[in-house]
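Here the complex is missing one protein chain, while the rest keep their positions.
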Amino acid sequence: MAANTFGEIFRVTTFGESHGKGIGLIIDGCPAGVRIEENFIQAELDRRKPGQSKIVTQRKEEENFIIQSGTLNGVSTGTPISIFIPNTDQKSKDYNHIQNIFRPSHADYTYQTKYGIRDVAGGGRSSARETAARVAAGAIAKLILQDVGVKITAYVSQVGHIRLQHLYDQHTETIEDNIVRCPDPVIAQQMIDFIMEVKKSGDTVGGMVTCIITGCPPGLGAPVFDKLHADLGKAMLSINAVKGFEYGSGFESVRMKGSEHNDSFVNVDGKIVTETNHSGGIQGGISNGMPINFNVAFKPVATIVQSQDTVDAQGNAAVADGKGRHDPCVVPRAVPIVEAMAALVLVDHLLRNKSVRV
Amino acid sequence: MAANTFGEIFRVTTFGESHGKGIGLIIDGCPAGVRIEENFIQAELDRRKPGQSKIVTQRKEEENFIIQSGTLNGVSTGTPISIFIPNTDQKSKDYNHIQNIFRPSHADYTYQTKYGIRDVAGGGRSSARETAARVAAGAIAKLILQDVGVKITAYVSQVGHIRLQHLYDQHTETIEDNIVRCPDPVIAQQMIDFIMEVKKSGDTVGGMVTCIITGCPPGLGAPVFDKLHADLGKAMLSINAVKGFEYGSGFESVRMKGSEHNDSFVNVDGKIVTETNHSGGIQGGISNGMPINFNVAFKPVATIVQSQDTVDAQGNAAVADGKGRHDPCVVPRAVPIVEAMAALVLVDHLLRNKSVRV
Amino acid sequence: MAANTFGEIFRVTTFGESHGKGIGLIIDGCPAGVRIEENFIQAELDRRKPGQSKIVTQRKEEENFIIQSGTLNGVSTGTPISIFIPNTDQKSKDYNHIQNIFRPSHADYTYQTKYGIRDVAGGGRSSARETAARVAAGAIAKLILQDVGVKITAYVSQVGHIRLQHLYDQHTETIEDNIVRCPDPVIAQQMIDFIMEVKKSGDTVGGMVTCIITGCPPGLGAPVFDKLHADLGKAMLSINAVKGFEYGSGFESVRMKGSEHNDSFVNVDGKIVTETNHSGGIQGGISNGMPINFNVAFKPVATIVQSQDTVDAQGNAAVADGKGRHDPCVVPRAVPIVEAMAALVLVDHLLRNKSVRV
Partner (left out) sequence: MAANTFGEIFRVTTFGESHGKGIGLIIDGCPAGVRIEENFIQAELDRRKPGQSKIVTQRKEEENFIIQSGTLNGVSTGTPISIFIPNTDQKSKDYNHIQNIFRPSHADYTYQTKYGIRDVAGGGRSSARETAARVAAGAIAKLILQDVGVKITAYVSQVGHIRLQHLYDQHTETIEDNIVRCPDPVIAQQMIDFIMEVKKSGDTVGGMVTCIITGCPPGLGAPVFDKLHADLGKAMLSINAVKGFEYGSGFESVRMKGSEHNDSFVNVDGKIVTETNHSGGIQGGISNGMPINFNVAFKPVATIVQSQDTVDAQGNAAVADGKGRHDPCVVPRAVPIVEAMAALVLVDHLLRNKSVRV
């Protein structure tokens, strides 16, 4: 029961709490012969790390990782790759104010109810810090995918009411040019201003991340339960704060007619493509070679700098005081996490596909 | 690699093609001592079967199942439960018109590309008929869940542009009173009229199914990859024609502030509940005892009674002629499928939860 | 938790009880394009079936199978292959004499204790009849292995005190020439005579099956938990009545020195082989290209035609009366089962090996 493991062949198992010794992961099933570029892994971690701009949490965390096994002279050997990311920010904090309190819309109540015990410090296992392990694993997945021409690009498409038009039709070169990671510089500035405004009010706001995958070969995915979009959906929904997933025409397809929704096949210079892409690059659960695109909805972060009514472990009325540094909006840092989880799904199905024919 | 298996402890494996000898499933991991009520299983299958009303496909298919193993005097023995549903509608048809054609937005092209071979008759494995096996398995899951007070109710909340308001706040007793399975009789009639209109034009239309789960004990789900909503999302996205999934506040949460989104805990007669339920009954990936609710978006059925441009297996331009009987809108029959998949997720996590504490 | 499933990629799930409607299996993960030769599957089933000679149970069971899915014109399509073997011998029997009794060295007591319910008729799921499903699945595995030159041959190497010398050095062409399936005709006759003698006395006797696999490519298996011999060992130990497994030098290696046990590598016409084969074709858990060989020990069948002291479900002293037809020695019919399980292990690792390098 792989509660902390993701994937069938390229299997990633993560561990670690927010304020323990550190977090980390094991990749079991990484093929031999992959060049593990540490600079690239660090660069991906840096895209996710706190304190990178004024619109994210100001917590200062260095995320320096150590590869503990599975490589030889920078090349994977086919044995498990273990990566450890020490917690640098371990100074014992005062968590007494929440020790006995169930914070609204946090995992405090459910963890306590399920396990009868919970690690209060920094949210323990429920901390978004866990996603750093996903990003490190995803970086290695990306290195494998690059070699077969698969490119995964995510960006912020909505913050609160501020939304990009034509979600799937964007110039993605400019994404990293601004701190909110929105390809449209004008919309990006509006998003940044709005996040700063929300932050000043001690509040938080939701957002949406859009992801586009190009160069995916046809044939990835499985017909029934492991449809490619079903695995992508689970991957995204497993990210903290995600409330929804749609691919291709998504929820908009509810209003459409079959005659307008169907994607006609055409032969362009010997390559079979579709004229439209309402299918989002996936038909019958299997990639068809067209761009794969999907949207991921993120709720506003639960930690706000306001006092909220709640109850304590004994069920008595209590007040949760919002202190400390937090993200006013999670999506700018969620972009590399969405890419990482997409990479894990694709590399796993890429490897699975190797045994589909004799 | 469980491409055709779903679940970790309560494991369902399905098989079968649309026009082969039949379809079926094995449940491995069903606890011993469950009363397997065949009437209930048949009733669930009948909710899904073709020809049940004027707004669904007029194909006449009896879905009589045979339990081949795993029970003794109507009680599960703990050994694998195998169920077979023979195909009654096997008269050899003429599929020459699509033998060599890739129908738009069907699985023809992707199956052929992945496997190098495909079963054309009735779409083979990609046929929605496969979902009958899910419904049969889900019925057994429901029998287990009933005994712990879990109730799963799905209904049609949108067809094309016709949409219910207050999706999660409905009187569900009336759902089965109309053929479209919408709890509001007035909206239901509008949906039925619209579907008939679409049908006359030889077209199809999308729709949305909403699901509410009450009585779910707190503690089901896992903190990281196997979040309860992530597994529910994968389950729904694995159903044919599904394009999107959202739970609780879903995509609407993108526009919300943390201060309005957070669900405050209150003690009501010694039971800890939340005042609002934007969390959709799940916090940190684990059920909190509140109603679990989610929406599932279905695209319009790809089979339309119109000629469409496409290509053949050789890449030559071709025309796909839409013949035969099909569903103008899939959601009325999708309701029991959504319930079944939700039941499989919940019963699996219910059993998984038994080993979470010493 | 794959209690009734075997394999990681080529996944076989079996179901069915001895006196229910039938037994069967699903193969999920069989590659597309495999020619499924029904005659070969039937021939393998016939090697296992009861009543084939005077030294096995005289029960008359036809084992006619039906392929219910997963093939098109005799070729696998990559979708689940479901095979059903109806029980022909279903006439309701009188099991009252054991209904409430725990037969010595049967699964009666443990099933009842574990599940609180058990299917008494013919032993239910614990019946050796379940192995017919393994043989059918193994036949398909063999068809895949044949095409890559892997040949799996098992034979009877010991019955009671009568034992072949040079277990791994035999002319295997003659195995099927005698009903006990021993390659040495003289020893074979001694075994047959001894089994007939045991049978007359209403008793049973143990035996040993030896298996040799030639043509296995180097590189199959995994370094740590999924060592090739560990998976072979589990496969064999999962067969009814098996008490022991050894490969290569096996238990004899306990007495040996490293200097005599080590297999020196030599280059023979450009192919690296070992001079001796104490390794049994597997080093570090991975096949090295030399013949893989192992022995499987079977205990005497528990069903004897003698009255035995035991207890009933209430713990009262009782007598178990041995009635009915049974195998005086299981090994002649175990030969194809051993081959089938070996084939399942090898085909699974063959497919797993496809994703081990980029």
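Read from first to last, the chains carry the letters A, B and C; within each, the first residue is number 1.
Keep in mind that, in the parts below, a residue touches a chain if its C-beta (ideal position, glycine included) is under 8 Å from a C-beta of that chain, and two chains touch if they have at least 3 such contacts.
If you're wondering where the values come from, they're calculated on a predicted model, not measured in any experiment.
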item: Among A:T5, A:N100 or A:T214, residue touching the chain not depicted; value: A:T5
item: Touch list for chain A against the chain that is not drawn; value: 1-5, 8-9, 11, 13-17, 20-24, 26, 28-29, 32-33, 66, 68-70, 72, 75, 77-82, 84, 114-119, 124-125
item: Missing-partner contacts on chain B, residue numbers; value: 1, 9, 29, 31-34, 78-79, 144, 147, 223, 351-352, 354-358
item: Interface residues of chain C (partner: the chain not displayed); value: 1-6, 8-9, 14, 102, 104-107, 109-111, 113-116, 125-126, 130, 158, 160-161, 198, 203-208, 218-219, 221-227, 229-231, 233-235, 237-238, 243-251, 253-259, 261-267, 270, 272, 274, 278-280, 282-289, 297-304, 306, 308-311, 315-317, 352-353, 356-357
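In this text, only the chains that are shown with their structure count from here on.
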item: Distance from the mean Cα position of chain C to that of chain A, given in whole angstrom; value: 46
item: Rounded Å distance between chain A and chain B, as computed from the means of their C-alpha atoms; value: 26
item: Centre distance in Å when chain B and chain C are each reduced to the mean of their C-alpha atoms; value: 39
item: Multi-chain contact sites of chain C, meaning residues that touch two or more partners; value: 1, 9, 29, 32-33, 78-79
